[in-house]
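One protein chain omitted, others in place.
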Amino acid sequence: MTTYSFLDDYSEGCHPEILDALQVSNLVQQTSYGNDDYTAEARRLIAEACGRPGMPVFLVASGTLANLIISAATLRPHEAIVSAASGHVALRETGAIEATGHKIISVPSDDGRITPAAVDDAVAGNAQAPHMAKPRLVYVSNATEFGTVYSRSELRALREACDRHDLLLMVDGARLGVALVSERSGGATLSDIASLADIFWIGGTKTGTLFGEAIVIPNAELAVDFEFHLKQRGALLAKGRALGVQFEALFSNDLFAQSAAVANGHAAALSDGITAAGFELAADTESNQVFAVLPNSVIESLQKSFAFYVWEPRPNDASVVRLVTSWATESTAVERMISTLAELA
Amino acid sequence: MTTYSFLDDYSEGCHPEILDALQVSNLVQQTSYGNDDYTAEARRLIAEACGRPGMPVFLVASGTLANLIISAATLRPHEAIVSAASGHVALRETGAIEATGHKIISVPSDDGRITPAAVDDAVAGNAQAPHMAKPRLVYVSNATEFGTVYSRSELRALREACDRHDLLLMVDGARLGVALVSERSGGATLSDIASLADIFWIGGTKTGTLFGEAIVIPNAELAVDFEFHLKQRGALLAKGRALGVQFEALFSNDLFAQSAAVANGHAAALSDGITAAGFELAADTESNQVFAVLPNSVIESLQKSFAFYVWEPRPNDASVVRLVTSWATESTAVERMISTLAELA
Amino acid sequence: MTTYSFLDDYSEGCHPEILDALQVSNLVQQTSYGNDDYTAEARRLIAEACGRPGMPVFLVASGTLANLIISAATLRPHEAIVSAASGHVALRETGAIEATGHKIISVPSDDGRITPAAVDDAVAGNAQAPHMAKPRLVYVSNATEFGTVYSRSELRALREACDRHDLLLMVDGARLGVALVSERSGGATLSDIASLADIFWIGGTKTGTLFGEAIVIPNAELAVDFEFHLKQRGALLAKGRALGVQFEALFSNDLFAQSAAVANGHAAALSDGITAAGFELAADTESNQVFAVLPNSVIESLQKSFAFYVWEPRPNDASVVRLVTSWATESTAVERMISTLAELA
Partner (left out) sequence: MTTYSFLDDYSEGCHPEILDALQVSNLVQQTSYGNDDYTAEARRLIAEACGRPGMPVFLVASGTLANLIISAATLRPHEAIVSAASGHVALRETGAIEATGHKIISVPSDDGRITPAAVDDAVAGNAQAPHMAKPRLVYVSNATEFGTVYSRSELRALREACDRHDLLLMVDGARLGVALVSERSGGATLSDIASLADIFWIGGTKTGTLFGEAIVIPNAELAVDFEFHLKQRGALLAKGRALGVQFEALFSNDLFAQSAAVANGHAAALSDGITAAGFELAADTESNQVFAVLPNSVIESLQKSFAFYVWEPRPNDASVVRLVTSWATESTAVERMISTLAELA
């Protein structure tokens, strides 16, 4: 790979501080299956960061595991998930939720966000008991698959919609870090998420860990027997320490928020550079994903030095491209991209 | 933890050579979801080690994931798995197989091994179509949950039993390393396993990785669309490199076999020390698990310095204890254990 | 119930000829679980009616059982069903398909029919392997949930679309009788369905039986071990004769086609009466469902003597109503409805 990649936010390994923590702890003997000291400390730090000491936290290897375990553990077989059609569980997890036996009711969304009105509609359109699966959990990804971010007031309105219909609210936080440090969030914090959601997960993979996501359960009823589901779905690692060490490091020294802020900073710089060069953004940059409209000739030139997704065609021989940044993005690469764009303009 | 632990073979992190590989590769940009260079090389090395270049290999995060993915990917809903009642899938995976919809037909076993006769019986006892789930796959763990090891000829006889009844043969190789380097194996190799089994997995976690197991599929039909199942069950890591790097290291420089040999060596030393001190083994030591009969007073004294499982009571105020060793076991700890036993004798 | 019901086509018991057959056979001893003489004869008659002597036929108690058994028996876990969003499996079976682990990819449809272009789009939009469930089976209900009917050429075009993408074609024939005798079908026969579909089922409940549907499997590969799935899903009745007797009667003396023709005849008469009275149909009447636009005042008056669904509001204080007819509809009730409408006009 001779080009520099802006393809995604998981092209590198883990944050050096996390690797150091793995190194330091490596040969210390520990109890297995998540009963180690590192995991205990990671759980403590995460619950504290959410403003809820003692709240249940579980570490799992992947986001799809987090999503399918939440589905399996919290729903009865006739209960369905309401999700934006573009939601990761609806579109890009190979039917993982359905493989746990549950229906997903997809609702349309332009920008990846789901609205209270869409929730109302989903409930109204699936009300014919017992002939329709019963809506029970609203799935929200924040940031969304398009890099858009929910504001605190939007999340509150979703909570109210859920309360109206006796629904659980779940947040897929694969990119929760970049969402919370985004200006678009209106100052939303982990404590806000813990107050509004019944269950959510905090993405490690895209914010600096080698792998691993943290499921957090503010609604205590949903935590009953939760660990059985981890084991049953293959998420309980013999060396649970591998997750514990990483999350302890991620939630020490403000690393989680800092990593997310670095990612958003690079995206903002790229956005500024794009408009400064005279090109347009296809959408506001709310987190670490930048969507720009570029002439196809410019795209071809850029591709000699950079890798990125060409998203969709636009009129006048142009296309939308997507650039993704992360804690690992090199500032010099961002600068090179910006200067190349200025030259090509 | 002030005592030294012989509780299991996953109390430490990963082999230093594997950690080095993670370090060296950490910030190199790579393609995601297992399409990275390290995973490609790991797959190549594993297929080569099995004497079958090009054979499909898939890396997953945990043994339970390996088992449940194999169940989901290879069986139709009415097909059942035949396992020893002590088999990991039957007893200690929280119904993970059943959660994929499949029945496990348990057959009795004294030592963890399943016999061809037991397979014949299971088929005969579940033959009333269509009222009984149809036996379709024989599950073998090697080494077994009791540390016992199949000889090459025992595996061949199981293969013949499977052929008699049109059954698939699967090997759970969580501890395949220590099985193959065991004298009890009669010289069985990875190539033998690949010749005899339809599908099997090679345990990384207990042989030196931080996490991760390698599913190997000699029966090409079973590999069709296999990767979909990885994704659906949450086993396809965004940073698949985390598995690739580790398995590339594990299958370089003979590390896999060497790690296993070290584990068995420690177990042999402990066994010798136990009998030299005048105590009895409860069973022959075939791999890295030692079962010894010790007076309860001796056990209590040992527990001041060592952690281990007290397995079951025996007459005359004695008990069976289990000691497990690994690549990470410290030779000095083994020596201390032996000398302590000699003193207590 | 003092009003006469046009609510649906399952408000009565079974056709008198079927009841007679139950009576005559009642105390004759028979072998259980579908191995009785009546079931054998029913299977023979159905296969013959489809122009394929010997083709596998299985009788089950309900349409949802038929649909979920077909899903479970023919698909691997990562494979998905493509259905119109209004399809019975997608909207009105409480997630029965998802409960077997499979995703439904819903495609938009105005009139309940799915088009080849919609199939092409569904395949194109779910092609990102292995991150998306793999489209594998196209679900068609004929007649549809809106009473619309596929023409023979439309079915052929769907078969071609399936062939383009290596998809199975399944027909939910809950109302296959009224579809085949409809003019809109362009002369399609059971033999055509058997030639075009890989698997389909013929509805008994809505064409004269007390309960029961017949699954027919032209694609022999899909029939392997099929009976296991019947048993596993609770569809194998101890007194399978209850289904056999009914289907033997339904496929004797042309009763199936005659019952369907009676239903369509009543619907045509109602449609004619509605337009003769000066009201409009909301859609062409293609089978046994009539959709009419009536002033709300007329609807209120009608409801004193008749039961039917008020489907959706229309401008100018009017609504669409749905009237459903069947083999059991009384001609005098149809005449009364028509004359009442004429009076109210």
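Chains: A, B and C, in written order; residue numbering restarts at 1 for each.
Criterion: a contact is a pair of C-beta atoms (placed from the backbone, for glycine too) under 8 Å apart; a residue touches a chain by one contact, two chains touch by 3 or more.
The structure presented is a predicted model; accordingly, all values stated were derived computationally and were not measured.
Undergrad: Relative to the complete complex, which of the depicted chains are touched by the chain excluded from display?
TA: A, B, C
Undergrad: From the list A:229, A:266 or A:322, which touches the chain that is not on show?
TA: Checking each option in A:229, A:266 or A:322, the one touching the absent chain turns out to be A:229.
Undergrad: So which of C:5, C:115, C:151 or C:296 would be touching the chain we can't see?
TA: C:5
Undergrad: For the chain that's not shown, point to the residue among A:101, A:147, A:173 or A:204 touching it.
TA: A:101
Undergrad: Out of B:11, B:29, B:62 or B:106, which touches the unshown chain?
TA: Answer from the full complex: B:106 touches the omitted chain.
Undergrad: Just name the one of B:2, B:128 or B:332 that touches the chain not displayed here.
TA: In the complete complex, the chain left out is touched by residue B:128.
Undergrad: For chain B, enumerate the residues touching the unshown chain of the complex.
TA: Interface with the chain not displayed, on the chain B side: 77-78, 80, 91-95, 98-104, 106, 128, 130-133.
Undergrad: If you put the missing chain back, which residues of chain C would it touch?
TA: Contacting residues on chain C, toward the hidden partner: 1, 4-5, 7-8, 10-14, 16, 19, 22-23, 25-32, 60-69, 72, 93-96, 99, 205-206, 210-211, 228, 231-239, 241-242, 245, 328.
Undergrad: What chain A residues would touch the chain not displayed?
TA: Touch set of chain A with respect to the missing chain: 33, 72-73, 76-78, 100-101, 129-131, 133-134, 225, 227-232, 236.
Definition applied: only the chains that are shown with their structure count from here on.
Undergrad: When you take the mean of every protein CA atom shown, which chain's own CA mean is nearest to it?
TA: A
Undergrad: Take the average of all CA coordinates in chain B, do the same for chain C, and state the distance between these two points in whole angstrom.
TA: 51
Undergrad: Using mean C-alpha positions as chain centres, tell me how far chain A is from chain B in Å, no decimals.
TA: Spacing between the chain centres: roughly 34 Å.
Undergrad: Can you work out the whole-Å distance between the CA centroids of chain A and chain C?
TA: Between these chains, centre-to-centre, one finds 43 Å.
Undergrad: For chain A, which residues are shared contacts with two or more other chains?
TA: 93-95, 99
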